[in-house]
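With one protein chain held back, the other chains of the complex are shown just where they sit.
Now for chain A:
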Amino acid sequence: MKFMMFVCTDTEPETDESLVPDIETWVAENDAAGRRVEGSVLGSPAAATTVRVRGGDLLVSDGPFAETKEVIVGFDILECADLDEAVEVARKHPMAYNGRLELRPFVDLAD
């Protein structure tokens, strides 16, 4: 099953930098195993643009700027057998230490 892994900042990151794993190793390992389908760092919320259509009119605006200090800074799409495998992949990502990761399953509408 596919998971969207949102890579987020956190207000209480790991304080011991020596524990934090290397991102290059993580990407290489999971790309080679076919568990990482796609992924990227994202621009900051300052670079975000909101699009809405209301009453047929296009509304484009700056933002949104979330009130929270935790923001999404990247994502990875994972292909894993189940949640436990996805958790094992996520726990080796440096942002599991320096931030937090949120795993959301893809919904298969054909199911």
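Here is the rule we go by: a residue touches a chain if its C-beta (ideal position, glycine included) is under 8 Å from a C-beta of that chain, and two chains touch if they have at least 3 such contacts; residues count from 1.
Methods note: contacts and distances are computed from a predicted model.
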Query: For the chain that is missing from this picture, which UniProt protein name fits: "ABC transporter permease", "RNA polymerase subunit sigma-24", "Extracellular solute-binding protein" or "NADH-quinone oxidoreductase subunit H"?
result: "RNA polymerase subunit sigma-24"
Field: Residue in contact with the excluded chain [from A:19, A:32 or A:107]
entry: A:107
Message: Which candidate, A:1, A:23 or A:59, sits in contact with the chain we can't see?
response: A:1
Query: On chain A, what residues meet the omitted chain?
result: 1, 3, 80-84, 86, 88, 103, 105, 107
